[in-house]
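Excluded from the complex is one protein chain; the other protein chains are retained at their positions.
Our next item is subunit A:
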Amino acid sequence: MKFSINGVAGSGEPQPGQCLRTFLRDQEHFEVKKGCDAGDCGACSVLVDGALVRSCLYPAVRADGAEITTVSGLGTPEDLHPMQQAFVDHFGFQCGFCTAGMIVAASTLDSTDDLPRRMKGNLCRCTGYRSVRQAIEAGVRGDPPRPAPGCGVGDSPNPPAARRVVTGTEPYTFDLAVPGSLHLRVLAAPHAHARIRSIDTSAAEAVPGVVLVLTHENTPQERYSTGRHEHREDDPDDTRMLDDVVRHVGQRVAAVVAESVAAAEAGCRALVVDYEVLPAVVDPEEARRPGAPLLHPDRTPADRVDEAGRNVVLAVHGGHGGDVDAALAASAHTVSGTWRTSRVSHAQLETHGAIGWLEDDGRLVLRASTQVPFLTRLELARLFGLPEDRVRVHTARVGGGFGGKQEIFAEDLVGWAVLRTGRPVSYELSRTDEFQRTSVRHPMRVGVTLGSTADGVLTAMKVDVLSDTGAYGNHSRGVLFHAIAESVSVYRCPVKHVDAEVVYTNTVPSGAFRGYGLGQVILGVESAMDELAIELGLDPFELRRRNVVRDGDPLLVAQHAEPEPDLVWGSYGLDQCLDLAEEALARGNGVEPPPGWRVGEGMALALITTVPPFGHVAHAAIHLEPDGTYRVDVGTVEFGNGSQTVFTQIVASTLNTTVDRIVLRVADTDAVAYDTGAFASAGTAVAGKALHGAALDLRAQILSRADGVLERDGVRTAAGLVPFAEIGPLTGTGAEFGEQRSLSSNVHAVRVAVRPETGEVRILQSVHAADAGTVMNPEQCRGQVEGGVAQGIGSALYEEVLIGEHGEVLNPVFRTYRVPQMADIPDTEVYFATTSDTLGPYGAKSMSESPYNPVAPAIGNAIRRALGARPYEQPFSRDRVWRLTQPRIMEP
């Protein structure tokens, strides 16, 4: 058939039943993205003869004779379409994976009336939509481009990749043609718990095009964890690449590598597996009862599984300050409650996956959608028995992660298949694979009991946590430790006690996710604090002020009487955050509730350390070229967190240059010696600090060669300008080890309206105050806050991965798993405290995970005050909120 794409004539024959999206990508139009292949996300939107369609739902054969326009046909980096320009100017993206479809859809608008409804077919997981909305409004109006912004620290320059992202020319993981590549697909387990008696691969091997079938019999059987940390001992070794026991529905059973995706899928269907079905347990409380089916009975504390005989990966029991029950009994007031949080999917729009190949000298190369290339390399080298330098892992731009890519979910199979076949291999997960086989936020049951004096001074605090890690323990230990850390230590209280356990169940594994467990326990603690405020008749801000740690106070978790030695108050801004949020809420925003709806206000706070404990390493190098170009090598990954922008700002400010003189190389194990990775909000605080060190080192070297003032084109000395050609080449290096940690804080406040009749909740005003230290890039930092708030709203009101009685995921698609759309997310007023941190570069602190943490409790508290009844189970769906108004209907 014949067609034209972006004005260029083409021809080709689609596969039977092929959709236009994959057909366009076959033509190397990689700007057409996939988020779901089910019509739900809009990332694949294109114009066919001017009509907006989702290319994943458009039969490719129908494009015969058609004129197709993708985002790359609207404009080019040098000559942007007005809508593309507006997305650049208004920071209308973070990871940018939704952007191609978003801009194509927006380009068809001639009015912004009812924008949320018009844009409801386009999901963005990163931004929280405010910037997208403003970009679209500006694009439709045809605003002139914004004047070039400054590029130093404190300015808001655009991400270096901005003009490529908005034109679809910035490559992501799979936006690469690899000639001769094989495709890998995985057979999913149909049972929650079963032993594999045998796998008959003969029929699969006979499928034309199938090259290799991998099972537990021909893959490394060493145990490891998909979760990656600076110290591999942080996670239990309980996972095999392919195991002879399946422990959740959807677990990989075998992998088929073939010449085409269709052949690989046909090969999977042809596998014959004989299962011995075992009893399964899907409820975490049942899992730790005697007699429950055991998931990993043979693991021991040496594997970091504390009590395999009770399915318990980690148990933390302890307290300080005396007997907590006695202290509660002696308190003037006590409040108590038990909260439940849901499994939440990261729903980053780019699914996991990797492409691998061998270099000429036989070195294994993986291009992966990961936040941790270095940690992945280490573990794969170990698993494959290779020296580390025989493996290279790098990323292209990563389409969102939120913690979900601090894991190895594809790289192991791809790497092994490449080594076995000697050919390039590619494995891209589907959206349903994401739901069934990657990870979710740990669902937790959180019991909190608080005691206080008549004046509202805390006397005792008791926290009981049961966390469900699903079938594997990736991140289970770290998440549990973190969950009960700053949530508890933020309050001064003489007696604290915690009982916390994380258990295995035969369900999809839980893993790392923005906030790393804190949000779940904060829901309990901040809701209980609100209950206490109500009980005392005290303003909730005031109650917090009477009890929060102040600058310099020791931070005491329940289980230790001594603070952790590496925690320091590099700056303190919690007081300012409380004031800023309180004032903004009191000011109001004039939005009125609909008639008949009830109104309530709520707030919650959160504290978080800026760096994970036990070290986080980054190396950086800056090479000065004779022409004044600075080549910058940093290990950490850009996945929408804006780290690349901040890096250019640090270099520009420290070396007094401009962005066009800075060339970044990031996220490649070849780029620098080592980097722990882009997680735990470490981009600015750790990698940024290493880079700042490198810049200072280089600056000193330059000035030692020419004494004067460093300028863009050289050094201005008494004798005139000494050009870089006479100074360079030079290399400055820096490293940071995360040996000390400071604290960031966040306060969220909302006014909501609730319609008792239907349980609908509408957020009338949303206010967020954050202490990020020096704000390196105000526009970007605001975007991070808004994105975190949006995910918090999603968790609070809509999102829940549902598990059936046999442990299966019931809603593994976006149609039934509800990622908030533009219409669901109100604008949030964002305020920053003015502090400067003694640890971070230029006084900056981290601000990417933490905005999530206080949002759900603030909304729950507002619903409580609107209805006089408290929601205890997240999400606070319409269904559940309506039940709160129905006294006669009891929760089962």
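Assume a residue touches a chain if its C-beta (ideal position, glycine included) is under 8 Å from a C-beta of that chain, and two chains touch if they have at least 3 such contacts; residues count from 1.
The criterion applied here is as follows: contacts and distances are computed from a predicted model.
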(message) As a check of understanding, state which of "Elongation factor 4", "CO or xanthine dehydrogenase, FAD-binding subunit", "Cytochrome ubiquinol oxidase subunit I" or "Acetyl-coenzyme A carboxylase carboxyl transferase subunit beta" is the UniProt name of the chain not shown.
(response) "CO or xanthine dehydrogenase, FAD-binding subunit"
(message) Touching the hidden chain in the complete assembly: which of A:D499, A:D675, A:D824 or A:D837 does that?
(response) A:D824
(message) Looking at the full complex, which residue from A:L797, A:A844 or A:I859 touches the chain that isn't shown here?
(response) A:L797
(message) Just to verify: which one of A:V8, A:A561, A:V709 or A:L810 makes contact with the chain not shown?
(response) A:L810
(request) Could I get the residues of subunit A that touch the absent chain, sorted low to high? (result) 16-17, 19, 37-40, 42, 45, 51-54, 56-59, 61-62, 105, 116-118, 120-122, 265, 430, 432, 757-759, 762, 797-798, 802, 810-811, 815-816, 818, 820-824, 877-879, 882-883, 889
